[in-house]
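With one protein chain removed, the remaining protein chains of the complex are shown where they sit.
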Amino acid sequence: MDTIKLTIDQQELEVPAGTTIYHAAKKLGIDIPVLCYMELEDWNIENKPGGCRICVVEVEGRHNLAPSCSTECKDGMVVKTNTPRVMNARRTVMEFILSDHPKDCLTCPKSGSCDLQDMAVRLGVREIPNEDIAEISTYRLDTSPAIIRDIDKCIMCRRCETMCNDVQTVGALSAINRGFESVVTPAFEMNLEASPCTYCGQCVAVCPTAALTEKDYTAEVIRALSDPEKTVIVQTAPAVRAALGEEFGMEAGSLVTGKMVSALRKLGFDKVFDTDFAADLTIIEEGAEILDRLKRSANGDENVRLPILTSCCPGWVNFFEYHFPNLKDIPSSARSPQQMFGSVAKTYFAEKMNVKRENMVVVSVMPCLAKKYESQRDEFKVDNNPDVDYSISTRELAHLMKQANMNLNKLPDEDFDKPLGESTGAGVIFGTTGGVIEAATRTAYELYTGKSLNEKVTFEQLRGWEGIRKAEVDFDGFTLKIGIAHGLGNARKLLEEIEEGKSTYHAIEIMACPGGCIGGGGQPLHHGNASILKKRSEAIYREDAGKKIRKSHENPYIKELYEEYLGEPLGEKAHQLLHTKYFDRSTKRQFKI
Amino acid sequence: MTSVKVKLKQNDIDKIKEICAAHNYEPGELINVLHQTQEYFGYLPAEIQEVISWELNVSAAKVYGVVTFYSYFTMTPKGRYPVSVCTGTACYVRGAENVLEEIKKQLDLQVGETSDDGKYSLSCLRCVGACGLAPVVLVGDKTYGRVAPDDVKGIIDEYKDKD
Amino acid sequence: MGKIKSLADLKNMKEDLRNKVELREKSDHPESLVQVKVGMATSGIASGAKEVYNYLSEELEKRNIDALVTQTGDMGYSYAEPTIEVTLPGQEPIVFGWVDTKKADEIIERYIRNGELVDGIIPQNYETIDDK
Partner (left out) sequence: MHLMVCGGTGCRASASDTIEQKLKNKLEEKNLENDIQVVTTGCFGFCEKGPIIKVLPDNTFYTQVSPDDVDEIIEEHIIKGRQLTRLLYKDPQKDETIADAKDMGFYKKQLRIALRNCGFINPENIEEYIARDGYEALGKVLTEMQPMDVIDAVKTSGIRGRGGGGFPTGLKWEFAYNNQSDQKYVVCNADEGDPGAFMDRSILEGDPHSVIEAMSICGYSMGSDTGIVYIRAEYPLAINRLKTAINQAREFGLLGEDIMGSGFNFDIQLRYGAGAFVCGEETALIHSMEGSRGEPTIKPPYPAASGYLDKPTNVNNVETFANIPVIINKGADWFAKIGNKNSTGTKVFALAGKINNVGLIEVPMGTTLREVIFEIGGGIKDNKKFKAVQTGGPSGGCLTEEHLDTPIDFDNLLAAGSMMGSGGMIVMDEEDCMVSVAKFFLDFTVEESCGKCAPCRVGNKRLYELLTKITDGKGTREDLDILRNQSNVIKDTALCGLGQSSPSPVLSTLNNFYEEYLAHVEEERCPAGQCKNLMKYIIDEENCVGCTACARVCPVGAITGEKKKVHEIDPNLCIKCGACMDKCKFNAIFIK
């Protein structure tokens, strides 16, 4: 039977076989409340443990209530979504959930954007029976440089577990214990920092409560801004401008680059720069590296390992350091744009401004939580002074602006400061899946073939939404084979191919988060709505299309930087400031006793 | 769940590897592997779980999630004389609760604890199937039936002078 | 014992086994073979069935009584464990409850040797499918 006829709240409808009651009701405009259920349709990601029991409905002839999120429609089914029995059950279950949840909403970081809070409001919970005798399960707070786990607030929706294990295949989190004591934690309830967590932040992005939140650095940023001794400069990642508007009620996909710049300037940053500048720089270094390896390989050098992997995503870097340490010499040694920016800012630019390193504070605004961790890595510190002092997320920037009484909608458009604010279209598309490799291709093509792409700078075959994509680019007779993966689970598949010696790619771009940076763990919450991510991506490509310069190697300030300061790509100075090395962190998992 | 920190010796690690190999490194055999490992070591501290996680290519979080789910697995070593009280329904109805209270008092242990000297540990069981003997207390493999709170001291005294 | 290769094989084997059991009972040692079954499920063992089993095996041998001591599963009389079933040749089986080594001694000396019943008999209270 292909279609199924059923009745929901006295309305008849037909749905395809396999449709759940929840989805069928949605077609009728009946919005059954769901809490643990989460769906990212385009990536086949579904979290459906049937655990919260908030979405229950009455089905005629069934002795108990049915969870609508996971009950398939059957022919002739008669469903009621709003009987007193259902409403009483929903509210009572909600009371159960709240009875084991801290009531510190006023100071909770998730207040106002908390699914649980919204649901309590929606179901009209006013009181929890016998609250005085209700034990609340309590656990230790875990603070890492990027993510805070306050699992007293865990409601066992299992979304984080799904993201961490099924989507990202990181395996840092699992449900532990059973019954009232059960929660989701790393192995042995160790800190995230000791676990194989990559800080990709996808768990934070889907957590309905404040059980998982980002480590908030806004207070530190305000303190730095208020310190007259400090020169505080800021860099903003490409994906931020395509999503920040959502925090101020704008349509998804609104581009707010200019308004964001003026907001940052009003917040008191001495210079407002663009991470895109560093993205262009990354392309120069990474592009040179790709060409170098390709040429050496073509000349029969057997020590060259291919494919080369991109290295700008810190979640991804963490991932291979833990899970594939034997491949650690394959990724490009180029630092990520955030870190390239930091090291250039605290050397070249600090010298230019005549500011001492310790008096310069570099803040980054990122769509990402792993960037917080990356900025704290020892490799990126000089005399214990980090190249990037504080990394805040898109959400944190929005908070900061709201604290400063700013309404993004009302702000004028302004331009980035020079020189580190000048960027090309290639730098912008770093924010979406396939963008980095497209930017690299634009440059590599011209350098390899010696021919100009002219107006034809886009490579449509590199764009798209599939988790793993393969594409070929004709380099004037030489076919460059490119792989793209977003989401670490997809990355794992490509890495396993490499391990098994089956990989035929020359270069692979990997982004830890589904969709790339636009879907990062620090972005405004998309609540599982994939169309939001698509709109953000479109915005990124729109910005690229509107740029005068669209190839990194044509960025005039990049040229100037090399001429004035760095010398040659892959040269000694560049190597010192713009490259890094990777570590085998799998041993970290073993217990230090 | 609290664990005891241990340093695994190379032959311990080899033993775990041997068990994993015997199960073909199948992730689906995790529970059987845990059973055999616990049988050998007496308990499953984090370090052992780490090795199993490596060998079976299962995340340590998952191994820990499984270990903490099943009451049969323990991360603390049992005492040399593990005392177990049956708290099945038949034993409950015949007064197991009072017996348990008395044992807690006598041993100065809570359920799930092991004494500092490693001599006794206390746990509860659900129905050993000797309902005719209810309430039932086990010390190691030895079964004591129809135990009254007053009998507890006598039972424990049997082990007083043993090591 | 070879593999059973067909249903006919199985049926032949069953006949053999039945005959064997009967032979064991009747012709080898007419009148003298005593069969003792000890209920040795977990609960029986918990209440001391193992000691009783060992004691019976050893003592019957020592006292030159031709007997076959076997173990069996739960007889169902949890309240009276350990339980043993004694079948004297040609007689109905009798189940004794609360058997310890002392009681076992009494059963050997009084019931097995002299056919006197002793305290602690458990009245059988079920039918099996053979009766139906």
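Labels A, B and C are assigned to the chains in the order they are written; within every chain, residues are numbered from 1.
Here is the rule we use: contacts are C-beta pairs under 8 Å (C-beta built on N, C-alpha and C of every residue); 3 or more make two chains touch, one makes a residue touch a chain.
Treat the numbers as computed from the prediction; the structure is a model and nothing was measured.
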Checklist outcome for this item: Displayed chains in contact with the omitted chain are A, B, C
Next on the checklist: From the list A:7, A:70, A:113 or A:218, pick the residue that touches the absent chain.
Outcome noted: A:70
Next on the checklist: Tell me which stretches of chain A touch the chain missing from the display.
Outcome noted: 49-53, 56, 64-65, 67, 70-72, 85, 88-89, 92-93, 96-97, 99-100, 129-130, 133-135, 155-156, 175, 177-182
Checklist outcome for this item: It is residues of chain B that touch the chain not shown, namely 26-32, 34-35, 58, 62, 65-66, 69-73, 87-90, 92-94, 125-129, 131-132, 134
Next on the checklist: Need a quick check: the contact residues on chain C for the chain that isn't drawn.
Outcome noted: 1, 3-7, 9-11, 13-14, 17-18, 21, 37, 39-43, 45, 70-80, 83, 85, 97-98, 116-129, 132
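Note that in this section only the chains that are shown with their structure count from here on.
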Item to check | Mean-CA-position distance for chain C and chain B (Å) | outcome: 36
Checklist entry - Using mean CA coordinates as chain centres, what's the chain A-chain B distance in Å? => result 43
Item to check | Contact set on chain C toward chain B in their complex | outcome: 41-43, 46-47, 77-81
Checklist entry - What part of chain B is in contact with chain C in the complex they form? => result 128-133, 136, 143, 145
Checklist entry - Taking the complex as given, what residues does chain B use to touch chain A? => result 1, 3, 5-7, 46-47, 49-50, 53, 59-65, 68-69
